[in-house]
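After the C-alpha coordinates below, expect a handful of questions from me.
Of the protein chains in this complex, one is absent; all others appear in place.
Labels A and B are assigned to the chains in the order they are written; within every chain, residues are numbered from 1.
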Amino acid sequence: MDENNPIIFKVQRYDPEHDGIPHFQEFMVPSSRYMTVLDGLLYIKENLDSSLAFRTSCRMAICGSCGMLINNYPHLACHTQIEEFHSDTLTVKPLPNLPIIKDLVVDLIPFFNTHKSIKPYILRQDAGEMGNPTAEYAQEPHALEAFLQFTYCIKCGICISACPTSASDRLFLGPQALSQCYRYCADNRDGGEKERFPVVDSDHGVWHCHLAGACSEACPKGVDPALAIQLLKRRMVSRAVALGKKQQPSSTAPSPAETKPKLPFPEFTVK
Amino acid sequence: MRNTYLWFLQLITGILIAVLLGIHMALMHLDVILGFFGVDATKATSWESMIERSNQGIWAGLYIALLAVVLYHALNGLRKVILELTPSARAERVTTWVIVAFGIVTFVWCSYVPIALLSA
Partner (left out) sequence: MRQIQPRRNYLGAVGWLWAGNYKVERYLYILHRVTGLGILLFLLLHLIMTTVFRIQGQDVWETTMAVLHNPWFKIGEYLVVIAFAYHALNGLRLILQELGFLMVRPAPSIYPYRDSLRKKRSWTMAMIAVVVILALVFFYDLVAGGW
(Lines give C-alpha, C1' and ligand atoms only; values in the text may rest on other atoms or scores of the structure.)
Protein backbone atom coordinates (compact mmCIF):
# COMPACT_ATOMS: atom_id res chain seq x y z
CA MET A 1 0.00 0.00 0.00
CA ASP A 2 2.49 2.66 -1.19
CA GLU A 3 3.16 4.89 -4.16
CA ASN A 4 4.28 1.87 -6.19
CA ASN A 5 1.01 0.03 -5.63
CA PRO A 6 -1.77 2.31 -6.70
CA ILE A 7 -5.39 1.45 -6.11
CA ILE A 8 -7.76 1.29 -9.07
CA PHE A 9 -10.92 3.32 -8.46
CA LYS A 10 -13.74 2.24 -10.77
CA VAL A 11 -16.12 5.15 -10.41
CA GLN A 12 -19.56 5.25 -11.96
CA ARG A 13 -19.88 8.34 -14.15
CA TYR A 14 -23.11 9.81 -15.43
CA ASP A 15 -23.33 13.15 -17.16
CA PRO A 16 -26.94 14.04 -17.92
CA GLU A 17 -25.93 16.84 -20.27
CA HIS A 18 -23.75 14.76 -22.62
CA ASP A 19 -24.50 11.07 -22.46
CA GLY A 20 -27.52 9.25 -21.17
CA ILE A 21 -25.99 6.08 -19.80
CA PRO A 22 -24.04 5.55 -16.60
CA HIS A 23 -20.66 3.94 -17.23
CA PHE A 24 -17.53 3.17 -15.26
CA GLN A 25 -14.28 5.10 -15.48
CA GLU A 26 -11.04 3.84 -13.97
CA PHE A 27 -8.53 5.96 -12.13
CA MET A 28 -5.16 4.99 -10.64
CA VAL A 29 -4.87 6.53 -7.21
CA PRO A 30 -1.67 6.29 -5.16
CA SER A 31 -2.66 5.24 -1.70
CA SER A 32 -1.07 5.15 1.69
CA ARG A 33 -1.98 3.79 5.09
CA TYR A 34 -5.12 5.24 6.76
CA MET A 35 -6.21 6.84 3.49
CA THR A 36 -9.99 6.99 3.18
CA VAL A 37 -12.07 6.52 0.05
CA LEU A 38 -12.91 10.21 0.25
CA ASP A 39 -9.21 11.07 0.14
CA GLY A 40 -8.98 8.98 -3.01
CA LEU A 41 -11.93 10.74 -4.62
CA LEU A 42 -10.49 14.14 -3.73
CA TYR A 43 -7.17 13.09 -5.26
CA ILE A 44 -9.02 12.15 -8.47
CA LYS A 45 -10.86 15.43 -8.49
CA GLU A 46 -7.73 17.49 -7.86
CA ASN A 47 -5.28 15.68 -10.11
CA LEU A 48 -6.99 13.38 -12.60
CA ASP A 49 -10.49 14.52 -13.55
CA SER A 50 -11.96 17.66 -12.07
CA SER A 51 -15.40 16.94 -13.53
CA LEU A 52 -16.03 14.14 -11.02
CA ALA A 53 -19.01 15.19 -8.88
CA PHE A 54 -19.60 13.98 -5.34
CA ARG A 55 -20.78 15.45 -2.05
CA THR A 56 -18.47 15.96 0.89
CA SER A 57 -18.35 18.35 3.80
CA CYS A 58 -17.20 17.44 7.28
CA ARG A 59 -14.95 14.44 6.41
CA MET A 60 -15.67 13.06 9.90
CA ALA A 61 -18.96 11.09 9.57
CA ILE A 62 -21.24 13.69 11.10
CA CYS A 63 -22.75 15.61 8.17
CA GLY A 64 -24.01 12.62 6.19
CA SER A 65 -23.05 14.00 2.76
CA CYS A 66 -20.71 11.35 1.38
CA GLY A 67 -22.83 8.20 1.37
CA MET A 68 -21.99 5.95 -1.58
CA LEU A 69 -21.91 2.30 -2.60
CA ILE A 70 -18.30 1.13 -2.18
CA ASN A 71 -17.67 -2.46 -3.30
CA ASN A 72 -21.40 -3.15 -3.24
CA TYR A 73 -22.06 -2.00 0.29
CA PRO A 74 -23.17 1.47 1.36
CA HIS A 75 -20.60 3.37 3.37
CA LEU A 76 -19.74 6.95 4.24
CA ALA A 77 -16.71 7.61 2.04
CA CYS A 78 -15.00 9.70 4.70
CA HIS A 79 -15.45 6.97 7.29
CA THR A 80 -14.16 4.06 5.17
CA GLN A 81 -10.50 3.29 4.79
CA ILE A 82 -9.21 1.85 1.53
CA GLU A 83 -7.24 -0.71 3.52
CA GLU A 84 -10.33 -2.37 5.01
CA PHE A 85 -11.29 -3.84 1.63
CA HIS A 86 -7.95 -5.71 1.22
CA SER A 87 -8.28 -5.22 -2.50
CA ASP A 88 -6.51 -3.35 -5.26
CA THR A 89 -9.76 -2.36 -6.94
CA LEU A 90 -12.53 -0.28 -5.46
CA THR A 91 -15.88 0.10 -7.20
CA VAL A 92 -17.63 3.33 -6.24
CA LYS A 93 -21.26 3.85 -7.22
CA PRO A 94 -23.93 6.29 -6.06
CA LEU A 95 -26.46 5.15 -3.46
CA PRO A 96 -29.24 3.02 -5.01
CA ASN A 97 -32.96 3.79 -4.56
CA LEU A 98 -32.30 7.55 -4.78
CA PRO A 99 -32.36 9.38 -8.14
CA ILE A 100 -28.94 10.25 -9.59
CA ILE A 101 -28.23 13.88 -10.48
CA LYS A 102 -24.66 13.46 -11.71
CA ASP A 103 -21.85 10.94 -11.11
CA LEU A 104 -22.00 10.11 -7.40
CA VAL A 105 -24.47 12.84 -6.43
CA VAL A 106 -27.98 11.62 -5.65
CA ASP A 107 -31.14 13.67 -5.27
CA LEU A 108 -32.03 13.89 -1.59
CA ILE A 109 -35.06 16.19 -1.95
CA PRO A 110 -37.62 13.31 -2.00
CA PHE A 111 -35.82 11.83 1.01
CA PHE A 112 -36.09 15.10 2.96
CA ASN A 113 -39.72 15.56 1.93
CA THR A 114 -40.58 12.12 3.27
CA HIS A 115 -38.83 13.05 6.51
CA LYS A 116 -40.89 16.24 6.76
CA SER A 117 -44.13 14.35 6.16
CA ILE A 118 -43.89 12.60 9.56
CA LYS A 119 -43.65 15.98 11.34
CA PRO A 120 -40.17 15.70 12.87
CA TYR A 121 -40.69 18.26 15.62
CA ILE A 122 -42.28 18.36 19.07
CA LEU A 123 -46.06 18.65 18.83
CA ARG A 124 -47.92 19.82 21.90
CA GLN A 125 -51.26 21.35 22.81
CA ASP A 126 -49.97 24.23 24.99
CA ALA A 127 -49.36 26.82 22.32
CA GLY A 128 -48.89 29.53 24.93
CA GLU A 129 -45.91 27.86 26.57
CA MET A 130 -44.47 26.80 23.20
CA GLY A 131 -44.69 30.35 21.91
CA ASN A 132 -43.40 32.10 25.03
CA PRO A 133 -41.46 29.58 27.04
CA THR A 134 -41.07 30.16 30.75
CA ALA A 135 -39.08 27.05 31.63
CA GLU A 136 -37.76 23.86 30.05
CA TYR A 137 -39.89 20.72 29.83
CA ALA A 138 -39.08 18.11 32.45
CA GLN A 139 -37.27 15.06 31.13
CA GLU A 140 -35.55 12.63 33.45
CA PRO A 141 -32.40 10.85 32.22
CA HIS A 142 -34.22 7.49 31.95
CA ALA A 143 -36.87 9.12 29.75
CA LEU A 144 -34.12 10.47 27.51
CA GLU A 145 -32.56 7.01 27.20
CA ALA A 146 -35.77 5.70 25.63
CA PHE A 147 -35.13 7.55 22.39
CA LEU A 148 -31.61 9.03 22.58
CA GLN A 149 -30.12 6.38 20.26
CA PHE A 150 -32.45 7.41 17.45
CA THR A 151 -31.50 11.08 17.66
CA TYR A 152 -28.05 10.30 16.28
CA CYS A 153 -29.40 10.03 12.71
CA ILE A 154 -27.33 12.14 10.31
CA LYS A 155 -29.81 11.79 7.38
CA CYS A 156 -27.23 10.26 5.08
CA GLY A 157 -29.72 8.06 3.17
CA ILE A 158 -27.71 4.84 3.54
CA CYS A 159 -30.60 3.02 5.24
CA ILE A 160 -32.87 3.83 2.28
CA SER A 161 -30.33 2.21 -0.03
CA ALA A 162 -30.18 -0.90 2.12
CA CYS A 163 -33.92 -1.40 2.58
CA PRO A 164 -35.42 -4.03 0.22
CA THR A 165 -38.86 -2.40 0.42
CA SER A 166 -37.45 0.97 -0.64
CA ALA A 167 -35.90 -0.79 -3.61
CA SER A 168 -39.28 -1.46 -5.22
CA ASP A 169 -41.84 0.72 -3.41
CA ARG A 170 -41.52 4.35 -4.42
CA LEU A 171 -44.10 5.51 -1.90
CA PHE A 172 -42.59 3.72 1.09
CA LEU A 173 -41.65 6.14 3.87
CA GLY A 174 -38.29 4.48 4.43
CA PRO A 175 -36.47 3.47 7.62
CA GLN A 176 -35.18 6.96 8.32
CA ALA A 177 -38.60 8.66 8.40
CA LEU A 178 -40.17 5.80 10.35
CA SER A 179 -37.45 5.73 13.00
CA GLN A 180 -37.64 9.51 13.37
CA CYS A 181 -41.40 9.18 13.78
CA TYR A 182 -40.73 6.84 16.71
CA ARG A 183 -38.05 9.20 18.07
CA TYR A 184 -40.68 11.91 18.39
CA CYS A 185 -43.50 9.66 19.60
CA ALA A 186 -41.23 8.22 22.31
CA ASP A 187 -40.06 11.65 23.45
CA ASN A 188 -41.93 12.35 26.66
CA ARG A 189 -42.18 16.03 25.80
CA ASP A 190 -44.22 15.25 22.69
CA GLY A 191 -47.98 14.78 22.40
CA GLY A 192 -48.31 14.31 18.66
CA GLU A 193 -49.01 10.59 18.27
CA LYS A 194 -52.49 11.21 16.91
CA GLU A 195 -51.12 13.41 14.15
CA ARG A 196 -48.29 11.13 13.13
CA PHE A 197 -50.01 7.75 13.26
CA PRO A 198 -52.29 8.33 10.23
CA VAL A 199 -49.20 9.21 8.19
CA VAL A 200 -47.36 6.00 9.04
CA ASP A 201 -50.48 3.83 9.08
CA SER A 202 -51.02 4.38 5.35
CA ASP A 203 -50.91 1.68 2.67
CA HIS A 204 -47.22 2.42 2.11
CA GLY A 205 -46.20 3.15 5.66
CA VAL A 206 -44.71 1.24 8.53
CA TRP A 207 -46.56 -2.01 7.74
CA HIS A 208 -44.43 -2.56 4.67
CA CYS A 209 -41.40 -3.05 6.90
CA HIS A 210 -40.71 -6.75 7.25
CA LEU A 211 -37.63 -6.66 9.48
CA ALA A 212 -34.94 -7.41 6.93
CA GLY A 213 -32.65 -5.43 9.24
CA ALA A 214 -30.38 -4.23 6.46
CA CYS A 215 -30.96 -0.61 7.47
CA SER A 216 -29.55 -1.16 10.95
CA GLU A 217 -26.71 -3.22 9.59
CA ALA A 218 -25.60 -0.50 7.19
CA CYS A 219 -26.21 2.53 9.41
CA PRO A 220 -22.88 4.33 9.91
CA LYS A 221 -23.89 5.89 13.25
CA GLY A 222 -25.38 2.85 15.00
CA VAL A 223 -28.86 4.41 15.10
CA ASP A 224 -30.56 1.00 14.67
CA PRO A 225 -33.63 2.23 12.73
CA ALA A 226 -35.02 -1.31 12.63
CA LEU A 227 -35.36 -1.27 16.42
CA ALA A 228 -37.15 2.09 16.30
CA ILE A 229 -39.56 0.83 13.65
CA GLN A 230 -40.45 -2.32 15.59
CA LEU A 231 -40.99 -0.24 18.74
CA LEU A 232 -43.23 2.04 16.65
CA LYS A 233 -45.23 -1.00 15.52
CA ARG A 234 -45.53 -2.10 19.14
CA ARG A 235 -46.82 1.34 20.08
CA MET A 236 -49.33 1.45 17.23
CA VAL A 237 -50.68 -2.02 17.98
CA SER A 238 -51.04 -1.27 21.67
CA ARG A 239 -53.00 1.90 20.85
CA ALA A 240 -55.15 0.04 18.32
CA VAL A 241 -56.13 -2.70 20.76
CA ALA A 242 -56.33 -0.20 23.64
CA LEU A 243 -53.62 -1.78 25.77
CA GLY A 244 -51.39 0.44 27.82
CA LYS A 245 -52.05 4.05 28.63
CA LYS A 246 -50.80 6.90 26.58
CA GLN A 247 -48.68 9.16 28.73
CA GLN A 248 -49.41 12.85 28.88
CA PRO A 249 -46.57 14.98 27.54
CA SER A 250 -44.40 16.23 30.36
CA SER A 251 -45.08 19.65 31.77
CA THR A 252 -42.52 22.36 32.38
CA ALA A 253 -39.85 21.58 34.91
CA PRO A 254 -40.37 23.09 38.35
CA SER A 255 -37.86 25.77 39.25
CA PRO A 256 -34.84 24.70 41.30
CA ALA A 257 -36.16 26.56 44.32
CA GLU A 258 -38.89 23.94 44.55
CA THR A 259 -36.79 20.86 43.84
CA LYS A 260 -33.43 21.41 45.41
CA PRO A 261 -33.41 21.11 49.18
CA LYS A 262 -31.82 24.00 50.98
CA LEU A 263 -28.47 22.82 52.30
CA PRO A 264 -27.19 24.42 55.46
CA PHE A 265 -24.23 26.77 54.94
CA PRO A 266 -21.06 24.98 56.07
CA GLU A 267 -19.14 26.11 59.11
CA PHE A 268 -16.20 28.46 58.50
CA THR A 269 -12.94 26.58 58.87
CA VAL A 270 -11.00 29.69 59.80
CA LYS A 271 -12.44 31.68 62.65
CA MET B 1 -55.72 2.64 12.04
CA ARG B 2 -57.09 0.26 9.50
CA ASN B 3 -53.75 -1.15 8.36
CA THR B 4 -52.76 -1.67 11.99
CA TYR B 5 -55.79 -3.90 12.54
CA LEU B 6 -55.13 -5.79 9.30
CA TRP B 7 -51.54 -6.47 10.34
CA PHE B 8 -52.51 -7.48 13.86
CA LEU B 9 -55.03 -9.90 12.35
CA GLN B 10 -52.23 -11.27 10.16
CA LEU B 11 -50.32 -12.06 13.39
CA ILE B 12 -53.28 -13.74 15.04
CA THR B 13 -54.11 -15.82 11.97
CA GLY B 14 -50.43 -16.70 11.69
CA ILE B 15 -50.42 -18.19 15.18
CA LEU B 16 -53.69 -20.03 14.55
CA ILE B 17 -52.34 -21.44 11.30
CA ALA B 18 -49.15 -22.58 13.00
CA VAL B 19 -51.32 -24.64 15.34
CA LEU B 20 -54.04 -25.91 12.98
CA LEU B 21 -51.87 -26.49 9.94
CA GLY B 22 -49.23 -28.05 12.16
CA ILE B 23 -51.78 -30.63 13.25
CA HIS B 24 -52.88 -31.11 9.63
CA MET B 25 -49.29 -31.63 8.46
CA ALA B 26 -48.58 -34.04 11.29
CA LEU B 27 -51.67 -36.13 10.51
CA MET B 28 -50.94 -36.21 6.80
CA HIS B 29 -47.19 -36.68 6.76
CA LEU B 30 -46.01 -38.12 10.08
CA ASP B 31 -47.80 -41.48 10.11
CA VAL B 32 -44.73 -43.48 11.13
CA ILE B 33 -43.84 -41.20 14.03
CA LEU B 34 -47.42 -40.84 15.17
CA GLY B 35 -47.59 -44.62 15.15
CA PHE B 36 -44.99 -44.60 17.94
CA PHE B 37 -47.44 -42.60 20.01
CA GLY B 38 -50.28 -44.96 19.26
CA VAL B 39 -52.12 -42.65 16.87
CA ASP B 40 -53.15 -44.44 13.72
CA ALA B 41 -52.83 -41.98 10.85
CA THR B 42 -51.82 -44.31 8.04
CA LYS B 43 -53.67 -44.05 4.78
CA ALA B 44 -55.09 -40.67 5.72
CA THR B 45 -55.60 -39.82 2.06
CA SER B 46 -57.46 -42.99 1.18
CA TRP B 47 -61.06 -42.81 0.09
CA GLU B 48 -62.42 -44.67 3.13
CA SER B 49 -60.59 -42.43 5.55
CA MET B 50 -61.92 -39.34 3.77
CA ILE B 51 -65.49 -40.63 3.80
CA GLU B 52 -65.16 -41.23 7.52
CA ARG B 53 -63.93 -37.68 8.08
CA SER B 54 -66.64 -36.19 5.85
CA ASN B 55 -69.29 -37.56 8.17
CA GLN B 56 -67.87 -35.96 11.30
CA GLY B 57 -68.85 -32.38 12.02
CA ILE B 58 -65.68 -31.69 14.01
CA TRP B 59 -63.51 -32.26 10.94
CA ALA B 60 -65.72 -30.06 8.76
CA GLY B 61 -65.55 -27.34 11.41
CA LEU B 62 -61.76 -27.59 11.71
CA TYR B 63 -61.26 -27.54 7.96
CA ILE B 64 -63.48 -24.50 7.52
CA ALA B 65 -61.68 -22.68 10.34
CA LEU B 66 -58.30 -23.53 8.84
CA LEU B 67 -59.51 -22.38 5.44
CA ALA B 68 -60.71 -19.04 6.79
CA VAL B 69 -57.47 -18.18 8.58
CA VAL B 70 -55.28 -19.41 5.73
CA LEU B 71 -57.22 -17.47 3.11
CA TYR B 72 -57.01 -14.25 5.12
CA HIS B 73 -53.31 -14.63 5.92
CA ALA B 74 -52.26 -15.67 2.41
CA LEU B 75 -54.35 -13.14 0.50
CA ASN B 76 -53.37 -10.27 2.79
CA GLY B 77 -49.73 -11.25 2.29
CA LEU B 78 -50.22 -11.41 -1.47
CA ARG B 79 -51.83 -7.97 -1.44
CA LYS B 80 -48.85 -6.58 0.50
CA VAL B 81 -46.37 -8.04 -2.00
CA ILE B 82 -48.25 -6.59 -4.96
CA LEU B 83 -48.59 -3.18 -3.29
CA GLU B 84 -44.84 -3.08 -2.69
CA LEU B 85 -44.35 -3.06 -6.44
CA THR B 86 -46.01 0.38 -6.40
CA PRO B 87 -48.73 0.08 -8.98
CA SER B 88 -50.79 3.15 -9.79
CA ALA B 89 -53.56 4.14 -7.37
CA ARG B 90 -56.15 2.66 -9.70
CA ALA B 91 -54.24 -0.61 -9.96
CA GLU B 92 -54.05 -0.72 -6.15
CA ARG B 93 -57.83 -0.44 -5.85
CA VAL B 94 -58.40 -3.05 -8.55
CA THR B 95 -55.94 -5.43 -6.89
CA THR B 96 -57.61 -5.04 -3.51
CA TRP B 97 -61.07 -5.71 -4.86
CA VAL B 98 -59.97 -8.67 -6.98
CA ILE B 99 -58.25 -10.24 -3.99
CA VAL B 100 -61.22 -9.65 -1.69
CA ALA B 101 -63.63 -11.07 -4.29
CA PHE B 102 -61.41 -14.09 -4.91
CA GLY B 103 -61.17 -14.68 -1.16
CA ILE B 104 -64.91 -14.55 -0.63
CA VAL B 105 -65.71 -16.78 -3.60
CA THR B 106 -63.06 -19.33 -2.62
CA PHE B 107 -64.21 -19.39 0.99
CA VAL B 108 -67.86 -19.81 0.10
CA TRP B 109 -67.19 -22.59 -2.41
CA CYS B 110 -64.62 -24.48 -0.35
CA SER B 111 -66.68 -24.42 2.82
CA TYR B 112 -69.84 -25.38 0.97
CA VAL B 113 -68.26 -28.69 -0.08
CA PRO B 114 -67.56 -30.16 3.38
CA ILE B 115 -70.92 -28.97 4.71
CA ALA B 116 -72.76 -30.51 1.75
CA LEU B 117 -70.84 -33.76 2.20
CA LEU B 118 -71.66 -33.75 5.89
CA SER B 119 -75.33 -34.11 5.22
CA ALA B 120 -74.90 -36.43 2.23
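Here, contacts are C-beta pairs under 8 Å (C-beta built on N, C-alpha and C of every residue); 3 or more make two chains touch, one makes a residue touch a chain.
Worth saying up front: this structure is predicted, and the values here are computed from it rather than measured.
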{"item": "Candidates A:Ala77, A:Ile118 or A:Leu231 - the one touching the absent chain", "value": "A:Leu231"}
{"item": "Touching the absent chain when the full complex is considered, from A:Ala167, A:Val199 or A:Ala240", "value": "A:Ala167"}
{"item": "Absent-chain interface as seen on chain B, which is shown", "value": "11, 14-15, 17-18, 21-22, 25, 29-33, 42, 45-47, 50, 67, 70, 74, 77-78, 81, 85, 106, 109-110, 113, 116-117"}
{"item": "Missing-chain contacts mapped onto chain A", "value": "14, 16-17, 22, 69, 71-74, 94-102, 106-107, 145-150, 152, 161-162, 164, 166-168, 170, 210-214, 216-219, 221-224, 226-228, 230-231, 233-234, 237"}
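Basically, only the chains that are shown with their structure count from here on.
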{"item": "Separation of mean Cα positions, chain B and chain A [Å, integer]", "value": "42"}
{"item": "In the complex with chain A, residue positions of chain B that touch it", "value": "1-8, 80, 83-86, 92"}
{"item": "Chain B-touching residues of chain A, taken from the complex the two chains share", "value": "165, 168-172, 197, 201-205, 207-208, 233, 236-237, 239-241"}
